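Removed from the display is one protein chain of the complex; every other protein chain stays in position.
Chain naming follows the written order as A, B and C, and within any one chain the residues start at number 1.
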Amino acid sequence: MISFESDYNNGCHEAILKRLLETNNEPATGYGLDSYSLAAKEKIRQACSCLEADVFFLVGGTQTNATVIDAMLRGYQGVLAVETGHINVHESGAIEWGGHKVLTLPSHDGRMDPSELAQWLHDFYADPTYDHMVFPGMVYITFATEMGTIYTLEQLQAIREICNRYELPLFVDGARLGYGLMADGCDVTLQQLAGLCDVFYIGGTKCGAYCGEAVVFPRHNAPAHFFTIVKQHGALLAKGRLLGVQFEALMQDGLYFKLAGHAVAQAMRLRDAFVAKGYTMYSDSPTNQQFVLLDQAVIEVLEKNFVFEQWFPVGDKMNCRFVTSWATTVEDVDALIAAIP
Amino acid sequence: MISFESDYNNGCHEAILKRLLETNNEPATGYGLDSYSLAAKEKIRQACSCLEADVFFLVGGTQTNATVIDAMLRGYQGVLAVETGHINVHESGAIEWGGHKVLTLPSHDGRMDPSELAQWLHDFYADPTYDHMVFPGMVYITFATEMGTIYTLEQLQAIREICNRYELPLFVDGARLGYGLMADGCDVTLQQLAGLCDVFYIGGTKCGAYCGEAVVFPRHNAPAHFFTIVKQHGALLAKGRLLGVQFEALMQDGLYFKLAGHAVAQAMRLRDAFVAKGYTMYSDSPTNQQFVLLDQAVIEVLEKNFVFEQWFPVGDKMNCRFVTSWATTVEDVDALIAAIP
Amino acid sequence: MISFESDYNNGCHEAILKRLLETNNEPATGYGLDSYSLAAKEKIRQACSCLEADVFFLVGGTQTNATVIDAMLRGYQGVLAVETGHINVHESGAIEWGGHKVLTLPSHDGRMDPSELAQWLHDFYADPTYDHMVFPGMVYITFATEMGTIYTLEQLQAIREICNRYELPLFVDGARLGYGLMADGCDVTLQQLAGLCDVFYIGGTKCGAYCGEAVVFPRHNAPAHFFTIVKQHGALLAKGRLLGVQFEALMQDGLYFKLAGHAVAQAMRLRDAFVAKGYTMYSDSPTNQQFVLLDQAVIEVLEKNFVFEQWFPVGDKMNCRFVTSWATTVEDVDALIAAIP
Partner (left out) sequence: MISFESDYNNGCHEAILKRLLETNNEPATGYGLDSYSLAAKEKIRQACSCLEADVFFLVGGTQTNATVIDAMLRGYQGVLAVETGHINVHESGAIEWGGHKVLTLPSHDGRMDPSELAQWLHDFYADPTYDHMVFPGMVYITFATEMGTIYTLEQLQAIREICNRYELPLFVDGARLGYGLMADGCDVTLQQLAGLCDVFYIGGTKCGAYCGEAVVFPRHNAPAHFFTIVKQHGALLAKGRLLGVQFEALMQDGLYFKLAGHAVAQAMRLRDAFVAKGYTMYSDSPTNQQFVLLDQAVIEVLEKNFVFEQWFPVGDKMNCRFVTSWATTVEDVDALIAAIP
């Protein structure tokens, strides 16, 4: 069986594994104060061209979203996100458990529409009863989105401008940041992204690491005592070196982006093959997640040798998800392409 | 420099690293449903002689404490612990952040006294205003304790009996469980411990793994939807295999206990050496943490070649902590013993 | 100026005031254990024909909703409500502050559609990822709704049946219960309502009292230690007698229902007058809140002598709300009717 089930099916990239081996017997102090973590943070600052950035390593995505959002909101504030946003659907209510409402906007293939955001904010403050409601305290977007789509630079700038107008921080969930930045046609650079948002993270778990998300506050703007907030949320790893070593390897010679670029290239091959054979894509994703409408007969054929997820029915077809990663080989994709009826 | 700073200074034991290497390229489903995790859980059930046990793998200790306590308490309940308990001191208020008061009892070298527990509970229900107060909802103890001490079987049975009387679950924080069970003079087995408590965990992070704590509900008594509660607390690892592989290795042929036993043996050598040279131990710890009172001159001598923590002053001396682990060699201890003035 | 601004514009009904005067100098024990509170609870049990009911007096609506919902949900559960539900809009996120997501369904003039509820629940459990999501833990409806509408007995029975199927408690927010039960055409009795839900409250604040909401668990089914939960939520009044005296007066000889009936009758007169003069009602409300579409010229005429709220524009008109209460006189309504252009 060849798996296109998700981008967190395999262990970690061999370059990371190699460094874990090499460093294993070196003693290092705990809680992220080790030399590997410090070096990884510096590499991230340089990659972002944000030499003043505050960088923290957390373990997983839901944890990171909950910790960052709690740290940046006051109790009476909620977070604006699209309905399909990960924090609104698949985090078991971690944001609400922290006391905050997710204020939802329509999803456009996973994206927030800047004009709808502006309208929502206008309407909120135009409502004479707004101080009986949950105040918007932050804008949350994902890049790439849960639907595999990305934002253009212009769209991000438009959202930023609205955030400025309402003094709202912008938080970019980058669980799949690599795939977004290396997406087919992406016109946003890591440096630009860092310049446009108040906090974002470089997702490790889904982009080649065993675990780990690197939270970046680009302008030395971490909330006071964020270290303690991370600890309080159970997100501080005692052996922080496990995260430091991994991110140091990922940031070495642009490995992170090479891995993502490889996965995107394989996804594009797959997309082109489906389209060439006359299938309809559910969304026009330029990243490592491809959504295609298949009927039951085709699914049965492909399931014999390939693992993939059936998301939800669309008319009489099923929206199926195929995900590539650093671990997807050219041969894996060749085989799948050959098998498409 | 040779480090006695903590038991989480090194990477992971080589047997674990070997298995991480061997399994790295095998695809596996996420969120702890992989075959490694399933196999590790089964090994844990057998080691505990609790074939019906529910087992979950979480990442770190504070996270595990907060998740278990939240899952088992109702909103109006607090958790009984000694003042020096980890949840009361060094978890940045994670328990209170989850809404629960830590109700404190005196610490006896890290231990709870059963008769003081019984008295506290008696006094609580004797107070006519108790329904204006925080109800006790659980008893939390650590094994081994933060001070390196352990409970006797008789003490644990006494606490269990009180818990039965007041219908309180007993939670054993086993971040250092291996060192406790392998302690010099310990008369408690893993099977007995599992039989006496309602939930406990087998600490991986401090006992040879890179990360990971195995939560055990011995009698198929996990709270409903504990999986979702773990997710909500940001404690569910996407690549759950990282925890499964580690615990499978630790549970293979009793490795977990061998590593702990080695560390304890080295700690005993160290303790005996300090005592033989006329030093006073702060507590009579039979586990891998040794606390000894040193004056400044001695500290300066030892600091030249060894890393250790200075906890707090006692009279005109300093209470210093030396910690051994699976990674501490016989030669490390020889060197330290030779250096003691 | 004559006010149709809300049903909480005046003090309290004179019969209540009279009893406050008569009882003022009698000492009484605190926290709701006074004889007035006990007598009021008994009157409520009899009015509901639920002699086993647990009854608690809280101070206000948001507080009551938050306390009841927190007491009945586990941490991983949310509450199902329509989008316009008070808990979802006008309670400043009190439910999320308590850790729970409000899971929303479409609003039909303020009502939940039973078939949409059934579909939502079916879809939830059909989703293979549901244990990464917020579990439904309760159904919340308002009676009368925020839009002035009510449910038929058949609709309530349909919702109850769905709740039974999924083992969900049904909570009826009765901030305007009196107006609902006395509504034009209502076919539900207080006894039937009590029989159909797991918890509801008899709203005092908007129905003649100065403050106070009587929470009823009809079948002796209050959550354990609900008294303490109320205290923890800051909802326990030291001088509980203030609530007991008021509810005893409201329950005496059906005063509560007489006051509501009077308000509804005046609202019906108002509705008929608007309709007769050719105006369009925004919703077909049979209760004390009337919503009518007015253009700016008419608003300006009426604003000279009457207070009312402009809710939101509908096309080129404004949806205006006129609210009657026990304090609205026949003459007040005569005057308003006469003033309608």
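Operating definition for what follows: contacts are C-beta pairs under 8 Å (C-beta built on N, C-alpha and C of every residue); 3 or more make two chains touch, one makes a residue touch a chain.
All figures in this text were calculated on a predicted structure; none of them were measured in a lab.
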Visible chains that the absent chain touches, using the contact criterion stated earlier: A, B, C
Sole contact to the chain not displayed, among C:S37, C:Q232, C:Q266 or C:N319: C:Q232
Contacting the left-out chain in the complete assembly, out of B:K18, B:H90, B:R165 or B:H220: B:H90
Chain not shown: contacting residue from B:L21, B:L38, B:A118 or B:M133: B:M133
Absent-chain contact - pick from A:R19, A:K231, A:R271 or A:R321: A:K231
Residue among C:L21, C:L51 or C:A224 that touches the chain left out of view: C:L21
Hidden partner chain, touching residue among C:V59, C:L73, C:L121 or C:M147: C:V59
In chain A, positions touching the absent partner: 70-71, 74-76, 99, 131-133, 135, 224-225, 227-229, 231-232
Touching residues on chain C - with respect to the absent chain: 1, 3, 5-6, 8-12, 14, 17, 20-21, 23-30, 59-64, 66-67, 91-94, 97, 205-206, 210-211, 228-229, 231-239, 241-242, 307, 327
Residues from chain B at the interface with the omitted partner, ascending: 75-76, 78, 89-93, 96-102, 129, 131-134
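By our rule, only the chains that are shown with their structure count from here on.
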Taking each chain's C-alpha mean as its centre, the one farthest from chain B: C
Self-contact between copies chain B and chain C, residue sets same or different by half: same
Chain occupying the middle, per Cα centroid: A
Pair of chains with maximal C-beta contact number: A-B
Separation of chain A from chain C, taking each centre as the mean of its C-alpha atoms, in whole Å: 42
Between chain B and chain A, distance of the C-alpha-averaged centres to the nearest whole Å: 34
Where chain B and chain C are represented by their mean Cα positions, the distance between them in whole Å: 50
Shared interface positions of chain A, touching two or more other chains: 91-93, 97
